[in-house]
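For reference, the structure is listed below as C-alpha cells.
One protein chain omitted, others in place.
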Amino acid sequence: MKTSRIYLDNASTTPIDPKVLDVMFPYLKEKYGNPSSLHLEGRTAENAIEKSREKVSSVIGCRKEEIIFTSGGTESDNLAILGIARANKNKGKHIITSCIEHKAVLDSCKKLEKEGFDITYLDVDSKGKISLVQLEKSIRPDTIMVSIMYANNEIGTIQPISKISKIIKENKVSKPIFHSDACQAVGSLSIDIKKIGVDVLTISSSKIYGPKGVGCLYLNKNIKIEPIIFGGGQERGLRSGTENVASIVGFAEALMISENIKKTENERLIKLRDYFFKEIKNNIKDVSINGDIKDRLPNNINVSIKGVEGETLVLILDDKGVSCSTGSACSSIDLNPSHVLVGIGIPLELAHCSVRFTLGRYTQKKDIDYTVKVLYESVKKIREMSVRVPLEVSYK
Amino acid sequence: MQNNKRDFILIKKTIEAEDITSLFFQTVDDLKFEYTSGQYIVFKPGTFGGRGKSYTISSDPSEEYICLTIKRKGEVSSALIDLNVGDKVLFEGPYGNFFPKIEYKDMVILAGGIGITPFYSIIKNKIKTGFEKQITLIYSNKTVFGTAFFEKLNKLSKDNSNFKVIYCLTGEEIKNPLVKEYTRINEEIIKKYSDSLKDKDYYICGSVGFVNDMWKILKNIGVQENCIFTETFY
Partner (left out) sequence: MSIEKNKKLNIKNFLTGMKKEIKKTCDNDVEGWIYSLEVKEHFFFPKNILFDDYSYKADGVGIVGSPECGDVMKVWIKVDKKNYRIKECKWRTFGCASAIASASMMSVMATENGGMDLEEAQTLKPQQIVERLGGLPDRKFHCSVLGHEALREAVLDYFKHAKQ
C-alpha cells in the first residue's frame, strides 16, 4: 500500500480542517457542560452554541433563531420533508421533488406516500437539470412543498435555484414551501438565502472540512413544522437531545472558513478539474462525461469509461493509493446502477462504467498527474480482460 | 443461444400464501411453450433500469397453463403480481438446467420459502410420470400462513406413498398437527428424515444464505458434491 494516499472522494466526506479541530478541543475536554444546565459549565456550553448559531446565520443571511442544529444532512432533510408535510397537511397533501434527489429526501417522500401524500417526481434532462416548465405545470392547489437539491452529489449538476424559487413564489395556483438540500453546494456556491430564495435549506458539516454527525436546517420563521425527534425540547423543541456542542462549534468554524476562501478555492478547483478532465480525455479512449459541463460543482468529475466496470476500477485505483467512488456498486437485491445515472438516462452499460472523482482543498496538480498515470494503467489492465462490446449474443 | 422471446397472456391469478401469488399464463400464438420442470423464464419490464428478473415455472409441462408463483418483493415482482387478467407480457426463455443429467435417484429436497417453486413443478412431474423412488421434501418457512402450496403438498403426500413432506417452521406460535418441526433445517433434521445418506440426490433452492447454509450442512455430513444440485434466488 502506498503511504501517502490521494483522496479524491471529497463529495463523500472531507478531512477535518486542523483549525476546526483546534476550536473543538476545549469542548471535548474542559468545557463539557450541558447547555441546558444553569451552572457555569452549562452556561459556557450554551454560550458556545449561540455563538455558533450567530456565525451560521450570518453566513446564510438569516435570523439566529432560524437555524436548527441537527445530526447532519440526512436528519435535516428528514426533518424538513416529514416535519413540514405533517404540519401542513391541512393545506394539502401534494409535494414536488426530483428523481435525482439524495436518498434522505426520496425515502422521506416514500414514507409520506404511505401516509397518504401524493408525490410528483420531476424528470431531469440528460445533464441532470429539472425542467422549469414541468415544475410550473406540476404545481397544484394542494401543493404544500417543493424540494429540489441545490447541486447533485454524484454528477455535480447545479440546479437553477433562483429561477426555481421564482417560479414557486410567483405561481398563482398555490404557495408551496421551497426546501433545498445544499449539502454539496455549501462549500462552493452562494447560500445567501435572500439571493437564492429558499424557505428551508439543508446544510451538512461533513462536506466542508468540519466534523461528521452535525449540520443544520435553515427554517424561515413563518413556516409551520413539527419535530421528528422528541424529548428535552432543545432547539426550540424541534430537535430534542443534548446538543453536540463540540461538533456544533466545529461546524460553525468550518462554515466560516469555507465562506472566506470560497472564491479563490473555486477558481483553483475549476482550473485543476478542467486540467484533470483534459488529461483523462487525452490519455484514455472512449470516455464520456456524466452531467453538465458548465453548471457543475467546481470539484466534480464523473465519467464513464467504456468497458471498465466501476467497482473494479475503484478497487484497483484504491490499491494504487487513489480513493474515488462509483455509481455502479452492485448488490444482489438491486443490480441497477445509481438512480441518478439512471435518472439522466445514460445507457445502462455505461452507467456500470461510471467513476467519480471529487477534488478537495488539499488536492494538488501533482496528485492529478499521478492519478491520471495510474488511471491509464488501470484502465488498460481492466480492458485487457474485459469482454468486448458490442456483444455477439446477449443472454439473460 | 437463439432469441426466444414470446408473448404471454394472463389467464388467472390465485393467492397461494401471505404475499405469494400464482399467475397462470397462456402463449398468445397458441404454439406450445416447451419447457422442463425446474426451468425459469426472464421478465424484463422495460422500466426499473431495464434489469430483468428470473422466475421459476411452478407448473409442470403437462399442465394447461404456465404458472409462475411469485413472492411480492421489490418493484419487478410487484409489477408482475399487479398485472390484470387479460394483460400481455413478454417472457424470455425457458432457461436453466436444475435437474440431473442422468437417471433420477431417491430425492432429498431442501426448499427455503419461495425456493419451493422449481420443486413444486418437479414433484408434480415425477409423480405424474410414475416415478417410483422416494421423494423427501424438507420445506422451511416462517409460518403456515406464509407457506406456499401447504394444502396441495399435503394432498400430494397423502395420495402418494413415495412422497413425504416435512415442514420446518421458524416463526410459528400455534402448533399444527401437520407440522413436525419447529426449527431451521439442520444436520439432525436432514439425517432424521433421509434414512441413509447414500444413493440419493440432494436438491437445494432458496435465498443465497439458505442455499449456502444447506450446502455447508450437506458437505459436513459427508454428501458428495456431485450429488448436490443448487439453484439460488436473488
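Labels A and B are assigned to the chains in the order they are written; within every chain, residues are numbered from 1.
Here, a residue touches a chain if its C-beta (ideal position, glycine included) is under 8 Å from a C-beta of that chain, and two chains touch if they have at least 3 such contacts.
The model shown is predicted, which means the values in this text are computed figures rather than measured ones.
Mapped onto subunit B, contacts with the missing chain fall at residues 1, 50-52, 97, 100-101, 208-209, 211-212, 215, 225-226, 228-230, 232, 234. Contact between subunit A and the unshown chain involves residues 1, 307, 309, 311-312, 315-316, 319, 328-333, 335, 337, 347-349, 352, 384-389, 391-396.
The rule we apply is simple: only the chains that are shown with their structure count from here on.
Each chain gets a centre from the mean of its Cα atoms; for subunit A and subunit B, those two points are 44 Å apart.
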